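Just one protein chain is left out here, and the rest sit where they should.
All chains are identified by letter, namely A and B, in their written order; residue positions are counted from 1 within each chain.
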Amino acid sequence: MNSAVTTATLQKVNSRNLARRWVFLWLGLGLIGLFILSLLFGRYPETGFISWERLNQDELARLLVFNLRLPRLLTAMALGMSLSAGGMVFQMLFGNPLVEPGFLGVSQGAAFGAALCIVFLGGSAILIQGSAAAFALAGLGLSYLLARRIRYGGWVLRLVLSGIAVSALFSAGLGVLKYMADPLRQLPEITFWLLGGLSSITWAKLTSILPAVILGLVFLFLFRWRLNVLALNDETAFSMGAAPKRERLLLLTAAVLPTAAVISVAGMVGWVGLIMPHIARRLFGSDTRYTLPASMLLGGIFTIVCDDLSRTLLAGEIPLGILTSLLGATIFIILMVSRGMHEVRR
Amino acid sequence: MTSSLLSFHQVRFGYNRNTSPVLDGLDLSLKEGCITAILGPNGAGKTTLLYLALGWLKPWAGVIHLQGEPIESFSRRALGQQIALIPQSEHIPFEYTVLEYVLLGRAPYLPSLGMPSHADEELAYNVLEKVGIAHLYDHSVLGISGGERQLVLAARALAQEPRLLLLDEPTSHLDLSNKYRLVQILKDLQERGTTILMTTHEPDLALAMSDEAVLMEKGRVLISGPTAEVATGENLSRIYRVPVKIIPVEGKKQVAWM
Partner (left out) sequence: MKWLLYALLTSLVLLSACSTAPMAQETAAPVQTRISAPGVVATQPAVVVVDALGREVTLAKPPTRIVITGKGLILTLDAAYMFPEAPYRIVALGTADQGSGNFVSLIDPNFDQKVILQTDAGAEQIATVKPDLVILKSYLAETVGKPIEALNIPVLYVDFETPEQYTRDMAILGKVFQNEARAKELADFYINKVNAIQTTLKDVKEKPSVLLLYYNDKDGAVAFNVPPMSWIQTQMVEVAGGKPVWGSANLGKGWTVVTLEQIAAWDADQIYIISYQKNSAQIAATLKTDLQWETLRAVKQGHLYGFPADLYSWDQSDSRWILGLTWLAARLHPESFPQFDVVVEAQQFYQKLYGLDSQFFEAKIHPTFRGDLP
């Protein structure tokens, strides 16, 4: 045992962890900076930034920033964080880097549940979210059970296939609901559910989703290292002192609840949950101690950028899902063809 | 007289209540500080026995005792600190570094929301040194050879500082040099007091290193006891249905089956 080498190596490991903390700091600062800039940026009174004087003089500008943009940006941040955290948890627990909430029937289930509640149960905020959460979990469960029964292909393929099937089922169900409901009075346009948008966010909507989002995300954050252990197979995780089935269920619930909540107010927004975990892994490796909070920060940044574009690029609103798909798919392509940034040697 | 660390008494277990059990009437006693090898053909129930020893599977009938206490009375975390498993192989979907992966073995010593500390990292690195792969600490677990990966799994189990180490056919994917290395590590562990239980279908490995042997046939123990006495050509031929001869070569016993 060469203790000099040991000390040197451990110091290297230490400094690497320190460097990671710096990156985190920058990400966090970036998020905050972006948030503040986005508050002041928009189409009022013309496209550009609202100046400080204007904010002091113009009451409408103040109302715009504090009653409209602030809850909207907070919701965008919550949306990005929830979807990214959800994507990371799914990817780890299912051992599959190609899944996100939208691929496993979670998003579609949430949309269906919310719509079902609006059509048949009158649509109080609590009920809508409860229904969204219930059907989101159902979608996940169905995808998982179905994947176990498929006869061919590797686990990765089976899960994605069954997820597609379950998503399609719920989407069709959404279509039926739209047909049955008064399309104008009861249900936001089907495009809202399929493409997402934050144009109707108010403080009321934000506060209705905050409990689920905060609870879920805090829980996941606290468990960020243990997620590594639970990503191992049952026997191995058990041998390390975990209760694999129970803890995984807890984690999945904690991942699905915020996702269902944000989808019930923002519609379906895809790609965030798929891409941000990938970027996080490129930056920090595979240890979820770092990648989970990193994907949350990245998700917040990404969604705010997309939302900024959706409300300022054109005179009307571009559905959020279109922008996340556009930017998300572009980033995905770049990721796939470029080398990784992480220092792991092969 | 070494005490029994782990014992099975009339254990019956199956995966499906409608079909006959995989293990029945199983009696076993692991002496502390001994290396015990479980020999038997495929499907004899070796891996099942291992999982029962781990505490992961619960027997239909009979009791399993760890240090004299029923195994159910231990908390999961306590079990994790006592017993570790080195699986036969593991599918790893993500690119951890070797050190990160071995660090996972510290989980039983951390609270549910806890995170490994510097001390844990140091311990994990020391384990890597013991296993002889310290130079791979920042390599990706997916970028090393299969044999090296097996050693990583071993290191992870050792990071749990277990009293009982379970191995599931540990040498099945290893080449000769890695096999040799693993045997050295296990012998070294035994000297430090770790009890080892391993399943294998390589009788010569059992003959080379284990003190005790358990021969299994169709879910029951055919015979168990000191390896030299139990692993005879006659017994081995019976459980493997293949004529087997034990030939002494330069004082060591070799298995001839062709």
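One rule holds in what follows: contacts are C-beta pairs under 8 Å (C-beta built on N, C-alpha and C of every residue); 3 or more make two chains touch, one makes a residue touch a chain.
These numbers come from a predicted model, not from an experiment.
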Left-out chain, listing which of the shown chains it touches: A
Residue in contact with the excluded chain [from A:V5, A:I126, A:L145 or A:L313]: A:L313
Contact footprint on chain A, counting only the chain that is left out: 42-48, 59-60, 63-64, 67-69, 179-185, 188, 192, 199-204, 305, 308-309, 311-317, 327, 338, 341
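Just so it is clear, only the chains that are shown with their structure count from here on.
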Chain A-facing residues of chain B, complex: 51, 54-56, 76-77, 79-81, 83-85, 87, 90-91, 93-97, 99-100, 104-105, 107-108, 110, 112-116, 118, 121-122, 125-126, 129, 134, 137-140, 142-143, 157, 160
Complex interface listing, chain A residues touching chain B: 1, 5-6, 9-10, 12-14, 92, 95-97, 222-223, 225-226, 228-229, 231-236, 238-243, 281, 285-287, 289, 342-346
